[in-house]
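Down below is the structure, laid out as structure tokens.
Heads up, one of the protein chains got dropped from this complex, but the rest are sitting where they should.
Entry: chain A
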Amino acid sequence: MKTYTNTGSKDTRSGFGAGLTELGKRNENVVALCADLTGSLKMDEFMANHPERFFQVGIAEANMMGIAAGMTIGGKIPFTGTFANFSTGRVYDQIRQSIAYSGKNVKICASHAGVTLGEDGATHQILEDIGLMKMLPGMTVINTCDFNQTKAATLAIAEHNGPVYLRFGRPKVPNFTPENQEFKIGKAVQLTEGTDVTIVATGHLVWEALEASKVLADSGISAEVINIHTIKPLDDKAILESVSKTGCIVTAEEHNYYGGLGESVARVLSQNHPAPQEFVATNDTFGESGTPAQLMDKYGLNSAAIQKAAKTVIARK
């Protein structure tokens, strides 16, 4: 079984910051907007390098989305930065009308997604954002799993013409995907080959899925781990090919199972290849204060939860 090494834990938001810094040098049309969270979003370096292309809008996210939409008129490629909660639910109608329906080339970059935001608690921990954003026609939805992938995704979305939601997080997590990888929007990444169960994971749950697959292997279960970084458009083909072989699937995400990756996968399976599926996701709940590790454990978003789901789904075959 192919194994992966953590080359040093880093936060995914720093991957975004590194990508944005590189974009600033590469593409003079890239502009960045932030709603009073420049440090948290790791946009400082871009701001320092290109003060004329950095726009501090203050604590006014609705205005930020509108300004970003307007800046595309004249050829700019705006990257907005704030927490996932304030990037989506707070400004849904602005995104819907001024960005998505208007077909504007805005990149909505959202940090601190999910419960791993930690101690700030449920007011800041959005678990509904993937659902909100994937429902918008024409919106591309990406949730990256580590520093290197987030940096690569940040570079890739600048080359894509159309609105994008890029979701990443706050805590330091294992960095295990290749440096300077090519990021293909909408293309799943097969991490391990297996025959008994498919595990598709997104965001922080990808490393947990790899950890789970090692433990499962010890008990004789062969898991195929697939990283779905792009939830929309979904790589239906990769999912169907894998499930055709394994006959069952576990989906894993740091999100409510209503509206999440799991439901998107269920749609693909029910239409093409019905198969048992188990969901590792939050169960229609808000989060709470705690450390990221405590919260992942309490809300069933870790390797142990994935192992349990894998055994359950195999038994249902």
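One rule holds for everything that comes next: a contact is a pair of C-beta atoms (placed from the backbone, for glycine too) under 8 Å apart; a residue touches a chain by one contact, two chains touch by 3 or more; residues count from 1.
Following the convention adopted for this analysis, contacts and distances are computed from a predicted model.
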item	value
Missing subunit (named according to UniProt) among the choices "Carbohydrate ABC transporter substrate-binding protein, CUT1 family", "NADH-quinone oxidoreductase subunit D", "cytochrome-c oxidase" or "Transketolase"	"Transketolase"
Omitted-chain contact residue, chosen from A:A48, A:I73 or A:A293	A:I73
Per the touch definition above, residue among A:T7, A:S102 or A:T312 touching the missing chain	A:S102
Options A:L20, A:M43 or A:M65, residue touching the unrepresented chain	A:M65
On chain A, residues whose C-beta touches the chain left out of the figure	31, 52-53, 55, 57-58, 60, 62-76, 78, 93-94, 96-98, 101-104
